[in-house]
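Omission of a single protein chain aside, the complex is shown with its protein chains in their original locations.
Lettered A and B in written order, each chain numbered from 1.
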Amino acid sequence: MPQNYIPIFLFIAVVGFLIPVTLVAAKLVRPENPHRTKLMPYECGIDPVGSSRGRYTIRFYIVAILFVVFDVETIFLFPWAVKFKALGVFGLVEMLIFLTILIVGYIWIWKKGALDWV
Amino acid sequence: MNGSLAMVPQATDYLRVLPEIVLSIFGMAIMFADPLLKERPPRTLGTLALLGSLLALAATWVQAQYPGFAFWNMVRVDAFSVFFHFLIVAVTAVVILTSFEYMEVEGIRAGEYYGLILLGAVGMSLMSSAVELVLIFLALEISSIATYILAGFRRRAAISSEASLKYFLLGSFATAFFLYGVALMFGATGSTSIQVIGAALSSFEVPALAYAGIALMFVGLAFKVAAAPFHIWTPDVYEGAPAPVVGFMSTAPKAAVFAVLLRLMFEAHAPGRIGLIWVVAALSMTLGNLGALVQNNVKRLLAYSSIAHAGYLLVAFAAVPDSGIPAAMFYAASYAAMNVGAFAVVSHFSNAGERYVKIEDYSGLSSSSPLLAAILTVFLLSLIGIPITGGFIAKFYVFSAALQSNLVGLVILGVLNSAVAAYYYLRVIVVMYMREPRGEVPVSAVPAGMGAAMAVSLAATIYLGVLPGRVLDYAGRAVAEWLH
Partner (left out) sequence: MAPVATPFFFYLLSLLTLGSAFLVITRRNPVHSALALILGLLAQAGLYLMLYAPFVAGVQIILYAGGIMVLFLFVIMLVNLERAQREEQFNKQWLVGILAACALGALFVFVFWKGSGLFPTSLEPMAEASNTQQVAELLYGPYMFAFEIASLLLLVAMIGAVVMAKKRI
């Protein structure tokens, strides 16, 4: 493999190297006098109340899992698009059947109101 | 491949998967119609589902006229797969009939229920004709996901959600094992086609990797049929899931998985078959029956009985193929008939919220509803294996196939277990016939759909017990055609 991906690995290496270096350099150069007041919200900020780790509503879950399902669908579209011409008309028909089955599900979800936010 | 990219299947290819096409079209039509028919009585969708399953039964007949391979060796239609198609689709139709009453009593108005049953049946019937591990995996997943959701359909009962979640978590774990096995098998033989794997494994030197592959696949499939030691989920899930759904998931998906196991064990020449099966069959029979002895809930009792029956059926897998496979096929059919029937009675009797599922609730059923008591008695006697019922013939052929293959130890264990099993089935019968009726348990009249479902399973149970010849002949011919 590696030849083609050497640039990517180089990027990763550079990132891995650069971030600590800049952080350490900033630490060495900057003036350092911490103060409590500096950590507080300022100007129009509001003092935080409670934890930020509250529980989300279950509706997010439906959206997230539907996202994953349609994400998988996209994956199937990808190689099909690459070979679109060679697959010919029947390839198009195949993909239309595939999509029809999923669109039935989509219409069902829509009509059921699973995407409504109230 | 050979350069010709536009591969177009023949018309016969489609005819060979016609039952699946019919079932999925009806399943999708129900999903499509469900939100539109909000005001109509929910029975409309149930009737549509029933129609779909009956048409699929007809489609199975059409499919049987075109034996052969379809879609480039992905699907194989032969007498073996037609047998399981017929069994699964028939069970689906009967379960839909039993669900009408349940849905009304429980006030479940969701059309998804029927849609999921049909789509699940697509996966199950495809499992019996798929001869490609990738396709088998997809079909297995469709059937499993559909049953996970169906198990949670009593939405107001926490126990049902618990059943669904437990089944889902453990089931996905089991599926992962199966998939890992498929991957290792591909590594060992370089193919996922059962035929090619069979050719590779029947050679003199079996790759060591194939043993690990088969073992992992077996773990995944044994979980789905509730064979010990992968049975822990069964009682809890069967207790929580809606009664008609339990009747469905203890028969149709099990039959489908047994079909896959048969193909895997005998067509793919799985190495180390007998030792693996011996241990699992012995454990399933013993643990299932011992567990059933102490149950007070009828659904839990039938869950343990289902584990034990998976054990009896697996005995046939250790036998020689020519007598073992027909015995296993017959067992799957007769178990489906009697278990669907038993759960139809349990479902009718349980009433709203499944309130009456304890054994004591059945006291005096013979005087409050003699017909219902008699029907349940026939199913329970068949589960014990008393002559003139399907259960007797099924056990007889499994054990005689095992004896022909010199599996004396396993047969002795099986017969001993059958004797133990008689105790807990008879306990229910004794409670029904010997005890005074309990006034507070209402026994309502059996509606038409439920009555038809009970009649069909009763007829099938008795038919398989009195005239087993035709089915056995068919199974024997199917195996001869398949293996030789």
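Everything that follows uses one rule, which is that a residue touches a chain if its C-beta (ideal position, glycine included) is under 8 Å from a C-beta of that chain, and two chains touch if they have at least 3 such contacts.
Not measured: the values here are computed from a predicted model.
**Student:** Check the options B:Val17, B:Val182 or B:Ile325 and report the residue that touches the missing chain.
**Tutor:** B:Val17
**Student:** Taking the full complex into account, find the residue in A:Leu10, A:Val24, A:Met40 or A:Val82 that is in contact with the omitted chain.
**Tutor:** Among A:Leu10, A:Val24, A:Met40 or A:Val82, only A:Val82 touches the chain that is not shown.
**Student:** With the full complex in mind, choose from B:Val196, B:Leu209 or B:Leu290 the residue touching the hidden chain.
**Tutor:** Considering the complete complex, B:Leu209 is the one touching the chain left out.
**Student:** Touch as defined at the start, partner being the missing chain; which of A:Leu10, A:Met40 or A:Val69 qualifies?
**Tutor:** A:Val69
**Student:** Considering the whole complex, not just the chains shown, which residues of chain B touch the missing one?
**Tutor:** Residues 1, 5, 7, 9, 17, 24, 28, 31, 70-75, 110, 112, 115-116, 119-120, 122-123, 126, 132, 134-135, 138-139, 141-142, 145-146, 148-149, 152-153, 155, 164, 187-188, 190, 207-209, 211-212 of chain B touch the chain that is not shown.
**Student:** Identify the residues of chain A touching the omitted chain, counting contacts across the whole complex.
**Tutor:** 1-6, 51, 53, 55-56, 58, 60-62, 64-69, 71-76, 78-80, 82-83, 86-87, 91, 94, 97-99, 101-102, 104-106, 108-109, 112, 114
By our rule, only the chains that are shown with their structure count from here on.
**Student:** Which positions of chain A touch chain B when the two form their complex?
**Tutor:** On the chain A side, the touching residues are 83, 86-91, 101, 104-105, 107-108, 111-112.
**Student:** What residues of chain B sit close enough to touch chain A in their complex?
**Tutor:** 5-8, 24, 28, 31-32, 34-36
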